[in-house]
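Only a portion of the chains appears, each positioned as in the full assembly.
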Amino acid sequence: MLRTRAFWQLQFIHQPDSILNMGNCIQGVKDFFCRPKNTNVRVSLPMVCFVWQIAMIILFGVFIRYDEESDTHWSEHRKSHNISSDIENDFYFRYPSFQDVHVMIFVGFGFLMTFLKKYSFGAVGFNFLIAAFGIQWALLMQGWFHSLDHTDGKIKIGVESLINADFCVAGCLIAYGAVLGKVSPVQLLVMTLFGVTLFAVEEFIILTVIHARDAGGSMVIHTFGGYYGLAISWVLYRPHLDQSKRLQGSVYHSDVFAMIGTLFLWMFWPSFNSAITDHGDGQHRAAINTYLALASTVLTTVAISSVFQKKGKLDMVHIQNATLAGGVAVGTAAEFLLTPYGSLIVGFCCGILSTFGYLYISPFMEKRLKIQDTCGVHNLHAMPGVIGGIVGAITAAAASESTYGHEGLINTFDFEGDFKDRTPNIQGGHQAAGICVAIVFGIGGGVLVGIILRLPIWGDPADDNCFDDEVYWELPEDEESIPPILEYNNHMSNKQQEMSESNFSVEQS
Amino acid sequence: MLRTRAFWQLQFIHQPDSILNMGNCIQGVKDFFCRPKNTNVRVSLPMVCFVWQIAMIILFGVFIRYDEESDTHWSEHRKSHNISSDIENDFYFRYPSFQDVHVMIFVGFGFLMTFLKKYSFGAVGFNFLIAAFGIQWALLMQGWFHSLDHTDGKIKIGVESLINADFCVAGCLIAYGAVLGKVSPVQLLVMTLFGVTLFAVEEFIILTVIHARDAGGSMVIHTFGGYYGLAISWVLYRPHLDQSKRLQGSVYHSDVFAMIGTLFLWMFWPSFNSAITDHGDGQHRAAINTYLALASTVLTTVAISSVFQKKGKLDMVHIQNATLAGGVAVGTAAEFLLTPYGSLIVGFCCGILSTFGYLYISPFMEKRLKIQDTCGVHNLHAMPGVIGGIVGAITAAAASESTYGHEGLINTFDFEGDFKDRTPNIQGGHQAAGICVAIVFGIGGGVLVGIILRLPIWGDPADDNCFDDEVYWELPEDEESIPPILEYNNHMSNKQQEMSESNFSVEQS
């Protein structure tokens, strides 16, 4: 009740009924919004899945084709382009990185969110569902914006498109982290539909129009994804979420599962940041920088986690999350000459900041800003993403021909075509502009999508029913814990019966 | 008792004792078959492991050598073949895909089967054992049939041989899924020995004699493996398996473990289907097609799973298994010009069919056909494998020089040497013939091997002892769950004693 009233106030607070003269109408709408929660998704979920998948098939039929390197005409293409060997097919430059990114999306993000004691199915299962839908929609959206072949109106896809689709989905999975346990699968699919759409537009503006560089997506993926999720979470604020408090923690084994996610994200982050950078030195350098930044983050995360707990005990939440912040924060600058010690410094600062975020900023945001951020995406993605954007802008602005070499500078920043007159200084400014675009799209888009998600038709759980797999999953009966007790009860009641009988007999005698 | 009598009837029903005049003999054999189950494998398991491993060493010593690309003469070979760089060694074309396939075999299949509440050790451990044996035997068997160097009578192995060995083992691991929890490790090793042998022959017939194409092994691996397992399970039918019903379900954490298997299979399936396709565009295209088919399958699996449960709740069994069917079903056609939307359509249909399989076909098979299929391999491998074969046949028949290009058509279907006059139409027919061969070998081989596995010497568990790691594993004492109860009992009995004493005293007073 309170929840919907709060929403109501948000919408109509400056519009007194007398002026609008639509009291009855509002009452009707109010009733509509105040219906008790119905988490039955038996119609909506299958329908959305079917209709959207059919739409995908039709759109793929109309638009999507293989690119030259994945087509059977490749051998002719090879000869005409004087490519000496099959090994120069882009597949061999990018496929290993692609698979690493793929693991991050499905196992990394999926298992990172299994930390809740009774939401592991939802974490890994819904992550699976929305990623599977998102990559298809992303291939289309990104294709229309980036790789539409204007001669035949078709989108040509290859391994780089698959990586970009995975990247795009990463933004939506980050947003999922903020609303984990509080939304229905249908809401998640809607969130993904709009998220991918917004992502493609935002990416087009940042990378193509502004011509900012963002290899690992600090701005494009993490800043956007983080604020998108936080804005949705803000609109969907649940004042009575403490009714689900019993399920908001972890258990021992769920924390170990989450470490699987953490480690696969941590290990493969160098592939993430280098996956679509320039062949050769670009990929090489991006991997090295990310490797170093991440290593540095682990140490400062441990330090801050320990120093702020009694007896210096470590908190698993920090180890699971803040250790990854360094990877986010070198995303933009990873392909630049950030230098190895520069990477370490970025990681150093982000480990501290991110852990602080978990200790102080998240509780503050929940209490004061009414943003309930289940996984702390603000500390792991949004904030480090902005830092990454700033680091990128500074590194770009500081670039010079003397350090990069003439050709190196042009290659690294792609100062070609329309942008051949751009200088590093100007590039730095454009990088900074990119951060703003990402934030604006994230918050703006999130608020809009959040309002759509408040419609009471999506089957989201009630406040006392959050973080519970019971709502959307057939759960196995946990025989392990129950039977001993039951058995015992039977056993005991027999004993007691005997006992009381014996008591009787004693008394009777 | 019933189980062995059923078998007996199967064997001897048409041979009345009077005719054979060997009643006594049969009685002796009957006694032999009706002995109570003895699951002690302390002699048989070590013996089989030792003897077979020693045989492998001898056979490897006689037959197996490094191929030219893994031999120290490679640099001379390189020069004489005008290969410009070490990077053109087949290792760099295939090793990343090989490692992905390797992960699917050991972690993918292994963890997918950990879903049972008390059979995780057996799932992941026996999977490990039989795969480790199988890859050695497969190198020999496939070597004899495919890569025997007739100048010196040696088998030359390289990274592609390792992938093929992993593929071969995949067939046996699929079969393991059908009998999971109902057989002993010795039976599994026997099953693998024969399975690999049958596989190599079947593969030789399909790929070399018939000259069908089957990049991802829809026919060769999945159809064969699925029916092989189902036929074995049929012969080993256990009428009283419901005595182990308490252990046939999952628990919460075992389902999360199984998701590790699902996801690693799902993510790396594009590598599986592209691992041994042609360098360049072939690998590239196979990976894209598989990626898309799998994405599509996830959505229809969720849809069907939700629509057939009360309240639209999802069933973990479907998410764990049916989501993979799309990868199976594009196995054959992945390297063809299936087109991106064609892949989506195949995935779409298979998600639906496979989930239906789990809902209706599996229970039907268990009740009517007496096939107990623990992991539902019929729905995940056998049926999608056949579909994959059909899709491959149609796609091949529909191929034309106008879409593939002259060279592309020859490369894709390998219309060279003896087969240089083959047309796509004829190829389509041969693809269809391949499906039949796979089914025949699967069912025929499975029945034969099943009969061998009925011999009462393999140490398989009794009907009330299935799905239980206790039988073949030293289990840790689960102190967590037991002591509180024990403690409590002690505590209670003390209390009761006190109580009854106090009763006494009350009475006496």
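Order as written gives the chain letters A and B; numbering starts at 1 within each chain.
Going forward, a residue touches a chain if its C-beta (ideal position, glycine included) is under 8 Å from a C-beta of that chain, and two chains touch if they have at least 3 such contacts.
Keep in mind that this is a model prediction, so the values were computed, not measured.
A.B. asks: 2 identical chains shown; how many in the complete assembly?
C.D. replies: 3
Keep this in mind: only the chains that are shown with their structure count from here on.
A.B. asks: On C-alpha atoms alone, could you tell me the rotation angle mapping subunit A onto subunit B? Nearest 5 degrees is fine.
C.D. replies: An angle of 120 degrees brings one copy onto the other.
A.B. asks: Provide the residue numbers of subunit B that touch subunit A in the complex, in ascending order.
C.D. replies: 84-85, 87-88, 92-93, 96-97, 100, 117, 246, 249-256, 259-260, 263-264, 266-268, 270-271, 279-281, 283-285, 287-288, 291-292, 294-296, 298-300, 302-304, 306-307, 309-316, 319, 323, 337, 339-341, 344-345, 348, 403-405, 407-409, 411-412, 481-482, 485, 488-489, 492, 496, 499-500, 503-504, 507
A.B. asks: Can you list the subunit A residues touching subunit B in their complex?
C.D. replies: 39-47, 49-50, 52-54, 56-58, 60-61, 64-66, 69-76, 78, 84-87, 89-92, 95-96, 99, 102-103, 106-107, 110-111, 114, 118, 120-121, 124-125, 128-129, 132-133, 135-136, 157-159, 162, 185, 253, 257, 260, 459, 471-481, 484-485, 488, 492, 495, 499, 502-503, 506-507
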